[in-house]
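Complex shown without one protein chain; remaining protein chains in place.
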Amino acid sequence: MPIINSKAIASAQGDTPPTMEDFLAGNEGDSVLLPPDANLEALAPRLSGLRSIDVEFPAFTDGRGFSIAKQLRRMGFEGALTAAGPLIPDQYVYALQCGFDQVKIDAETFERFGADDFTAALDAFSLTYQRGYIHAAGPSVNVFEARAAARSKK
Amino acid sequence: MSSLKHKGKGPQVMTANGLRQGPVVYMRKDYSWSTVFAEALQTEDEAIIAAMGEAAQSASEANLIVGAYFIDIDPATSEPARYRERFRMNGPSFDPGRPTHIEHAEKTGPIHLSET
Partner (left out) sequence: MYRYDEFDTQFVKSRTAQFREQVVRRLDGRLTEDQFRPLRLMNGLYLQLHAYMLRVAVPYGTLSSDQLRQLAHIGEKYDRGYGHVTTRQNIQFNWPELVDVPNILDDLAAVEMHAIQTSGNCIRNVTSDPWAGAAKDEVEDPRPTCELLRQWSSLHPEFTFLPRKFKIAVTASENDRAAIRAHDIGIKIVRNEAGEVGYHIYVGGGLGRTPIIAESLNEFVSREDLLPYLEAIMRVYNRYGRRDNKYKARIKILVQETGIKQFTQDVDAEYAAMTPADVAVGPEELKRIAAYFAAPKFETLSDKDEAFDKAVILDPALSRWTQNNLGQHRKAGYTIVNISLKPTDGAPGDITSEQMRAVADLADKYSFSELRFTHEQNVVLPHVKRADALAIYKALQDAGLADANIGKVTDIICCPGMDYCALATARSIPISQAIAQRFADPERQHIIGEMKIKISGCINACGHHHVGHIGILGLEKAGVEFYQLTLGGDATETAVVGDRTGKGLSQTELIDGIERIVEFYIETREGQERFLDTYRRVGIAPFKEVLYADH
């Protein structure tokens, strides 16, 4: 499945990570695929051993994964975080803003838009109103912080 | 869009909205589209109905129309059987001197169902 991140478009990545259930049942492995209703507390004790986490988006209209990313980052997860599902270009930016490193989309969605649409979406906005959601490759300026900076210059 | 099949009874008419301008449209017997219900092709012939479904499908894929579906026609009146569809055909019942679909179309020029 095509992977898109803010640096480059990587092509298909080999294996799908084990499900959360399988991951928790074993005591090895450094990658996992979380369902959209994942119980993050159950994952917490194993978090430091994880190198990469995929979060499943069952449909592009289902935004649970955005909050999961936010919570995982807050829990201290620093590994690779991937949004896996049929996300559309505009959501790719949201995903990065919420803490994902990349999106892994199905071939059909990818083909319909093409890589250009995804990279172009990064340029749509340079501003965001929400604190804690800036991303260097997309909306890199928080409006409230920019205003505060302008005030302190005066 | 999945294939367009009708689940209804009796004569069928194909309807949709124009993608670019949004008006309610009906399929004519040459598979082109009209904003006038009276010009709509009404048929019970399954072969023609299947061809209408395909024509609507390709019109959707060609980005001319949006949301195509079949509607049931009441054979007694030759009008849409469902109450909602009669409203779509007639326009709002409250219309204080506002142009009807047709007058509006005359004012703004023809409905564009092509790429240009």
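We just call them A and B in the order they show up, numbering each chain from 1.
Rule of thumb we're sticking to: a residue touches a chain if its C-beta (ideal position, glycine included) is under 8 Å from a C-beta of that chain, and two chains touch if they have at least 3 such contacts.
Everything quoted here is computed from the prediction, not taken from an experiment.
The missing chain, though absent from the display, is touched by one residue of A:I3, A:I68, A:L81 or A:V103; that residue is A:I68. For chain A, the list of residues touching the undisplayed chain reads 37, 60-64, 66-68, 70-71, 74, 88, 90-91, 93-94, 97-98, 112-114, 117, 120, 124-133, 143-144, 146-148, 151. Where chain B meets the missing chain, the touching residues are 1, 17, 19-24, 60-63, 66-67, 81-84, 87-88, 91-94, 96, 98-99, 101, 104.
The working rule: only the chains that are shown with their structure count from here on.
Distance between chain centres (mean CA atoms), chain A to chain B: 43 Å.
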